[in-house]
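What you see is the complex with one protein chain gone and the rest in place.
We call the chains A, B and C, going by the order they appear; numbering starts again at 1 in every chain.
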Amino acid sequence: MELLSILGCVANAGLVLALAPLGEGVLRKVTARLQSRQGPPLLQPYFDLLKLLGKEDIESGETPHVQRGAGYLALATVLTVACLLPLGFRTPLTGAGDVILLVYLITLAGICTLLAGWGAGSTYALLGSSREMMTMMALEPLFAVSLVAGAVQTGSCQVDRVLDGSVYGAGGIPWSGLILLATMALAFPAFVQRLPFDVAEAETEIMEGALIEYSGPKLALFKYAQMVKLLVYSALFVALFVPWGSGWAFPFGWLVFWGKVLAMVLLVTAVAASHARYRIDQALRHFARLLVLAVGALVLACYGL
Amino acid sequence: MLKKICQKMLRRSLWVYHANSGGCNGCDIEVLNVLTPYYDAERFGIKLVGSPRHADVMLCQGPAMRSTACALRRAYEAMPAPKLVFAIGSCACGGGLWHDSYSVLGPVEKLLPVDFYIPGCPPRPEAILYGVAAAAGLVDKKVAPVRFKQAEFPIPRYHPEHLRGRGELVVYEKAERV
Amino acid sequence: MVARDLLNRLKEMLGPALLRVDTPADDRIFIHVERDAIRAVCRHVFRDLGARYVISIGADDRPFSGQYLVAHDFAFDAAHLLGSVVTHVPEGDPRLDSITPDVPAANWAERELRDLVGIEPVGHVEPKRLILPDGWPEGAHPLRKDVAWNFVPEGYDPERAFKFGEPPPGCTVVPFGPFHPTLDEPAHFRLYVEGEVVRGCEYRGFMVHRGIEKLAESVLSYNDIPMAAERICGICGCVHNVAYAQAVEEAAVLRAPPRAEYIRTIMLEIERLHSHLLWVGLACHILGFDTLFMQSFRIREPVMWIAEKISGNRKTYALCLIGGVRWDLTLELIAELRRVLDTLEAEWRAVIKAVLGDKNVQQRARGVGVADRSLVQELSLIGPVARAAGVPLDCRRDHPYAAYDRVEFEVVTHEGGDVWARIVVRMKEVLQSIEIIRQCLDKMEPGPIQLAITDELPVGRYGLSSVEAPRGESHHFVITGENHRPRRWRVRAPTYQNLQAVPAMIKDQQLADMTITLGSIDPCFSCTDRFEIVDLATSTTRVWSAEELARLARAGRR
Partner (left out) sequence: MTSLLSKIREVMVGWNAGRVTLPYPAAPAPPPPRFRGRPIFDATKCIGCAGCANNCPAREILVYDVCQEIRILKYLGRRCTYCGRCADVCPEGAITMSGEFENATPAIGDIEQRLELFMSTCQRCGRCFTEPSPLEQLKLKGYRFDDLEHDRWVFRSQGYLENSPVVDDLTIELD
C-alpha cells in the first residue's frame, strides 16, 4: 500500500511534469490560431525551459536565499497538489490529507510568488507582490467555500471523498454544484494566473511583477511551476466540478479525464485571448461578486440542494 | 551539459528585449510588426519579454545617446549570459543621420559589443526575420564588402617620356597596357 | 476675425510697442513687438482673443541682426489664421519675460529656450532643465550659432544624475522608464504612488533629443532636411516631411503643382491609416488584449505594403522635396490602392462594431485619463485628445494645406475626454481617411509632380506650416537662410503639447491606468524630443520598507 502510493505519487508528479509544457504549448498554439497566425511549435515551452535552465543565474535580489527557496517551493507545492489528485486513476495519497490541506497548498503556491517578489526587492517586484497578495486574499475564500460545499455534500473532509463525491453528491438537480461550477469557471483564469486576471505579473504594466528580477534556472522553475499549475488546477477543477465519465473503465475514463483537462486549457485560452486585463480593483470586485455567489451555493448545499 | 543544451536551444527559443535608446520609433514598430500575424516570429520561438533579466537577445534601436547611455549599459549588464546584442536600423548600426550630433554618441557598438547588424531605415520585417534567422544559422549571409580598384588607368597618359619613334610613326610604348 | 481686425486691435492696445506687422498671406500674420510688451501681447492673444498657443521659437540671430530672436506662435482656429508674435532680445542681456504664468501651455517651450538658446525666461514657474542630457554643464547652449553641431562643452559629466523633486509625503516612488515594455521609446516618469493610486509625477524625458534642428541649420541642405525630418518620428514621418517642405515653400513663395499636392494628401492619409490602426493595436496590447492587437496589425499590413509599392519603403517614404514630391502614382497603383481601401474598410467596420460593444475594454477605458475641455484649452491640447473632449480642432479643416481644401470630410469628435473617447475618435477617423483618399484619387489630374526651381531661395523669410498628424497638429517654423539651408527650423510635434497634460491626466488614478493613459495620447517621444525605465531592475531605488508594504497590504484588504 505504502509503496503503491509512493509509486503513484511519483507517477503523478512525473506525468504532470512531462505534460505541463505541452499544455502550455497547446495554449500558445491555439492563441496563435485565434490571432490568425501560425504560432510556435507545440514543443516550444520545452525548448524555452531547457534554454532557461542553462542560462546564467544572476542573484541580484535583496535576499538570494528567499529567492532560491521560493522557486523550489513554488514547483514543490504544485507537485504536492498533483499527488493529491486523481489524474485519471485513483488518488495516490489516499487518506493522507484533507481539503484543508488542499486549501493551504493552494495558498502556499500564491505565497511563493509573494516571497519571490519580496526576495527580489525591486519596486516592480514589490508591486507585483502586493497585487498577488490582494488576489490571493480574494481567491482563497472562494476556493475554500467550494471545497467546503463538497465536504458538506459528502460529510467528509477527506480529499478523495470530496473529490470522488464531488459537489454533486445530492440527488436531483445539483443546484449548488452547478452554481459553484459557474463561479469557479469564471474565476478559473485567476487561479492559474492567466489573462484577464494576471494583474500580478501584467507584462505591459509592471513587467511580470514578482518575476522581474529572476533569470535563468530560477525563472525556469517559476515558469515551470506556472505551467504545472495550469495543468494541475485544470485537473482539480475537472475532478471537483465535472466528474461525469471519470468512473468508466481504464482507457475510456482516462481519456475522458484528459479530454476534459484539455477542454479546460482551451477554455482558459479562449478567455485569455478575448479579454483585456482587469485592473486590480476591478478584479477584486469580480472575485467579491463570485464569492457572494459561492456562499449562496454553500447555503444551498447545506440544505442538500 | 546544461550549457550545451542551452546553446542548442537558444536557436529555437530566443527571448528578446527591445531597447530603444533614442531612435525614431520606426524600427520599434517594425520589430513589433515581426510578431504580428503576417510575419509571426513566434513560430521560431522568438518572444518579446519585458525585463532584461529574462532576455537572451537585446535588440538595440536608435543611436547611443548621451542621455540613455547609462541605462542602456545597465540593461545589458542585467542580462544573463549567454547574451547577444542585435543592432537594428541605421541608427543602431552606424549612428544614423545624427551620428555626430552633440547629444548622440554614435552607433551602439560604442557602448555594447554588437553581435549582429540588421541595417535598414527601418528594415523591412522580412529583413529583421532574415537577420534573426541568419544569426541562428538558418540562412546564409548574403552581403560582402565590395572593393573596386582600377588596376590600370583607363585613359592613356601621353607622357613625352613614353613616346618613341620619330617622323610619321610615333609609338606610345605603354599603349598595350591601357 | 481676420488679420486686419487683429492688427487694428493690437495697434490700439499696444501703441508704440508694436513695431511691425507682416501679413504675407491671408492666413498668416507676424507681429513684431518690443521685448517688454511680449507678455502683455501674449496674454491678450491667448486670454482675450481665444487663440490657441502653438509653440515658442528661440533663434540665435546674432550673425545677422546682432540679437536673439524669440517668436511665440499662436493659432486662431476659427479664423483660419496662424500667427506669430516676434521679438528680439539683445545679445548682452538674454532675458525675456516668461509667458508661462499666463499661458500655461508654454511651460516646456520656454524651458527649451533656456536650455538650447540660452534665453532666460524671467518669472517662469519651473525653471528646470528640460532637454539637454543631465551631465551637460549650465551655460552651454547648442543652438547658438557660434558652436558646431557636434559641440560637446568642457565639463560634460556623463555620471551626473537628474535632480528630481521631493515626493509628496506618504508616497512611494515608482520609476517608469526609461525602458518600459509599453514605451517604445525612452522617457522617464517618476511616479509618486500611494497604494495603487498615483498622486503625482515628474517627467524627465527628452532622451531622444538628437539635435536634428541643429544639424539642419548647420550641415544639411534644403533637400536633405526632408529625410531628416521624416526621421523625427518613425510613425508620422511623412507629416514632418510635408510640413517642412510646406514651410519652406511658403517662405520662398513657391507652390507645389496640384498633382503633387494630391499625392501629399494621399500619403498623409495613408500614414494616418496605418498610425491609427497601429495605435488601436498598441492600446489593446497595453490593456493585455493581444488578439485585437494582432488583428489590427493584420488589417494594417496591406496599407504598409501599398505604401511600400508607392514610395519604396514601408515607413520612411522620402516623399517631399522642396516644390513637389518624388513618387508618382501610376494607374496600377491607384487601382491597387482602391482595392486595399475596400478590404480595409470592410474589415475595420467589423472591428469597430465588435469593439464598440465590448464592455470589458470599456471598463478599462471609461473615465480613465480624463482631459476635459478646460484642460484642453488651458494646455492647448490638440488632435484626438482635444477631439475626444468635444473640441473640434483639426488643422486639415482649420488651416487647410496640400489638397485638403478640395476634399470633404467630417471632423470626428466624441464627448467625455477619456481614453474610451480617444479610442472611438481614432477608430472612426480611419473611415474618414479612407474617404479622403478616395476623393483624392477621383479628383487627381495628370500633370507634373515637381516644380522646376531655378533660383536660389530667398533669405531671411519666415514660413509657418501646420499639418494634422495622426496625433494632432504638427507645426513647423522656418527662417530661410544662406548656404542652402534654413537659418532656423523649429518643429513642434503634437506630443510636445499633449505630453504636458499627462501629469494632470494621471493624477489620482490607479497605477495600472498609467500605461493606457500615457498610451492614449499616442505619445511619440522621438517627435517630442526631436532635436535632442523599465527602470532597469538593478537601478530602481529601493524605497519601500516592510512597514510600508504591510500598510499597502492593509490598504488592499480594505
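Heads up, the rule we're going with is that a contact is a pair of C-beta atoms (placed from the backbone, for glycine too) under 8 Å apart; a residue touches a chain by one contact, two chains touch by 3 or more.
Note that the coordinates shown come from a computational prediction; the quantities given were computed from them, not determined experimentally.
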Can you list the shown chains that the hidden chain touches? A, B, C
For the full complex, which residue in C:67, C:87, C:275 or C:295 touches the chain that was left out? C:295
Which one touches the absent chain: C:3, C:41, C:228 or C:370? C:228
Missing-chain contact, candidates B:5, B:81 or B:127, resolves to B:127
Which of C:134, C:308 or C:345 touches the missing chain? It is C:308
Touching the hidden chain, out of C:85, C:268 or C:322, is C:322
Which residues does chain B use to touch the chain missing from this display? 37-40, 43, 90-91, 93-97, 99-100, 107, 109, 114-121, 123-124, 126-127, 129-131, 133-135, 138-139, 141-150, 153-155
By the contact definition given up top, give the residues of chain A that touch the hidden chain. 33-38, 270, 273-275
Identify the residues of chain C touching the omitted chain, counting contacts across the whole complex. 145-152, 218-225, 227-228, 231, 291-292, 294-295, 298, 305, 308-313, 316, 318, 321-323, 326-327, 347, 350-351, 353-360, 450-454, 456-457, 482-484
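The definition used in the following text is that only the chains that are shown with their structure count from here on.
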Per the centroid of Cα atoms for each chain, what is the distance between chain B and chain C, given in Å? 31
Approximate Å spacing (C-alpha centroids) for the pair chain A, chain C: 47
I'd like the Å distance between the centres of chain A and chain B, where a centre is the mean of that chain's Cα atoms. 45
By the touch rule stated above, which residues of chain C touch at least two different other chains? 180-181, 294-295, 298, 534, 537-538
Interface hub residues of chain B, defined as touching at least two other chains: 36-38, 50-51, 53, 78
Within the complex, which stretch of chain C touches chain A? 172-175, 180-182, 196, 284-291, 294-295, 298, 360-361, 363-364, 510-515, 534-535, 537-538, 540-544, 549, 552-553, 556-557
As the complex stands, chain A meets chain C at residues 31, 34-37, 60, 62, 118, 121-124, 126-127, 129-131, 133-134, 137, 195-196, 198-199, 202-207, 212-213, 273-282
Within the complex, chain B is touched by chain A residues 28, 32, 35-41, 44, 47-48, 50-51, 53-58, 60, 203-204, 207-208, 211-216, 219
